Every structure is written in structure tokens, then in C-alpha cells.
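Shown here: the complex without one of its protein chains, the others still in place.
The block that comes next holds subunit A.
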Amino acid sequence: MTTTERTAASFFLPSEEPLGLINADGAPVAEPALEMPADDVLLRLHRAMVSGRRFDAQATALTKQGRLAVYPSARGQEAGEIGSILALRPQDWLFPTYRDSMAVVARGVDPVEVLTLLRGDWHCGYDPYRANVAPQCTPLATNTLHAVGFAHAAKTKGEDTVALVLLGDGATSEGDTHEALNFAAVWQSPVVFLVQNNGYAISVPLSKQTAAPSLAHKGVGYGMPSVLVDGNDAAAVHAVVEQAVARAAAGGGPTLIEALTYRVESHTNADDASRYRDRAEVEAWLTRDPIARLERYLTDRGLLDDAAREEISARAETEATSLRERMNTDTVLDPADLFRHVYAEPTAALRRQAEDLTAELSLGAEE
């Protein structure tokens, strides 16, 4: 293991204001630290965000129809979810949380497979090795250490793989996050930590979560470059994550990024956000909508016209319809599945229990 050179703290410090490339009005901002993504990238970001939001709305609708047990919406966080994913290379890995279904879909996993967990059919509906996406994690911050271990293994094996781990502002308080940041910095692991600071951990506001000037500051003490970015600016998120991925891939070690954003909906469909925040606060954030601002920028630049916009939303609608139709069938589950995959080979005890259940069910069927 190589030891890290100690570097002046200032090198690791995030900016005081979040970095941005396109402001809330859709106007470009001069930001020397970042490069505006190419036009085709911006167009891809826009299209994927529109699809992502439509997917999110569809998933929320499915909870109302009882098709999903629960869904944590990421509406308003499209720039963080999509901006980061589109900055990954195919060989890179994503370590997402329960909130990041949109990112997992953007990574190429079939939305029905993504929703299998939330529908309640199985604890993970996709094969992580197919799209390089770890199972979505529910216990907070546990994915941070998995990402570091994965990236460390890749580095040890000489593979060019970077791990992107997503976490929330609340999760930064867990011990696992601190251990992960420290391991990653000491090992110089190719990891990008992206904290989506959406203001609340269920009901607890950021002010009760941390006293640090920003969550990005948390990287400084561990010795890693730390970036504060406007989390509603897809261009900026994309640029920042791309830089961090490139540095990690080149052996430059981990980066901590805080994307400043807002959770527009409740924590999940089961939560009542009016208990802990004002409507006015939500309204204020709605004016910083990530999709509207990129749309404005692209339109002003002549890269997007009404016809294109219609085509994009029609496409998102088609995807949502297909998702709805496929989610509207009752899945038939095999109770024997309970005993599969507990061990590589079922133990004798599990085989007996499976037989017992089969007997019980066939008896029930006869009655």
C-alpha cells in the first residue's frame, strides 16, 4: 500500500459558492474551474432527465395504484441523478441508494427490474454485473465502503474502473461514511463520492445534521479534493463528475462532491412533508428546476425547438406507458424462492423446510 503525500489543506478545499455552468434562468455562467459539456452531451442530459422525471412520476403513480409498496421520489434531483451517470464510462460502477432508481435506469437497467425491490417481489431485481450497478442500498452509508472496496480491488487488479457512490446528506453522519472517506483517501482508491444534499434526512434538516460550512468540507480532513456544485445544474454536475472520474482513473485518488439540491416530494409516498417544512420553501426550489433551466439554455442556443421537445416528451411518455403496462400484471411468485440463494447449495435443513412448505401449500390447495 502506498502512503499518501500530505498536501496543503487549501488544495482540497471546496469553493465557497457552488460551482455552476448554467444558472436558474438558463443563462451560461463563466466558471474557470469547469468546462461546459459538448452540445451533444447537453442534449443527452436533457433527454435523459425528461425520461427520468417521467419514470419517477410513473413510479409514484404506481404506489397510488398499489402496484408498488413504496417509492422514494427523486423529482427535482434529476441533474444529480443523470448528470453523474452520464459522466461514467461503461466499465465504471455505480453504488446507488434507494433514492437513486432514476440513476439506475439511466445506467441502462430495465425499469421493471429496478422496481422489483419496491414492488416487494425480491430484494434486488437486476444482476449487478450486467450494467455494473450494485444493489440499491437501504441501510444508510453502507454502500460507501462497498464502493471503496470494489474500487480498491479494481486498482489492485490493474483494471481501469472507477466507482461512483451516491449518498444523501443524512448518510454523511453515519460512521461508515467517515470510514469510507478515510480508507479511500489513504488507499488513493478510484472512487467518486457524490453527496446529493437535498436538504432533509426524512424530517431532519441539514442544520441538525452538520455544523460544517458544507458537506464537501468533510473531504478536506481526510485529504481528498472536495467540490461543491450546484446540484440542479446538470451541465455542472456532469463536468465535475467527469473530472473526478478522470482523476481517479489516472491514479489521482478519490473526490468528494456535494451537489446542492432539494427533495421536492416527500421522503417517500408514505411520508407527510408538511409536518416539517413549508410549502413556500418547496415553491422557491421549484424555480430552480434542473430540467427547465437546461431546456431554456438549449432553446436559447438554438439546439432545441418545439418539435424536438415534443419528440422527447413523447418518447418519455411511451417509455412510461410501457412501464405501466408491464407493472400492471400480477407477478406470480414461487414460494420455493424463499429457500433459493440463501447458500450456494441449500442446506439439508432448508431443503426440509422447503418440502414442508410445499406440502403445506398443496394441502391448502386441496382444502
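Just so it is clear, a residue touches a chain if its C-beta (ideal position, glycine included) is under 8 Å from a C-beta of that chain, and two chains touch if they have at least 3 such contacts; residues count from 1.
As a working rule, contacts and distances are computed from a predicted model.
Engineer: Have a look at "Alpha-ketoacid dehydrogenase subunit beta", "FAD-dependent oxidoreductase", "Ferredoxin reductase" or "Cell division protein FtsI" and point out the UniProt protein name belonging to the hidden chain.
Structural biologist: Looking only at the record, the undisplayed chain corresponds to "Alpha-ketoacid dehydrogenase subunit beta".
Engineer: Which of these, A:A74, A:L118, A:A134 or A:A185, touches the one chain of the complex that we don't see?
Structural biologist: A:L118
Engineer: Of the residues A:R89, A:R130 or A:K208, I need the one that contacts the missing chain.
Structural biologist: That would be A:K208, which touches the missing chain.
Engineer: For the chain left off this view, which of A:P90, A:G158 or A:G175 is in contact with it?
Structural biologist: Considering the complete complex, A:G175 is the one touching the chain left out.
Engineer: In the whole complex, not just what's shown, which of A:F150, A:F183 or A:F339 touches the removed chain?
Structural biologist: If we include the chain that is not displayed, A:F339 is the one touching it.
Engineer: Could you please point out the subunit A residues that touch the chain left off the display?
Structural biologist: Considering the whole complex, subunit A reaches the absent chain at 69-70, 117-123, 138-140, 170-171, 173-176, 201-204, 208-210, 275-276, 331, 333, 335, 337-339, 342, 347, 349-350, 353, 357, 360-361, 364.
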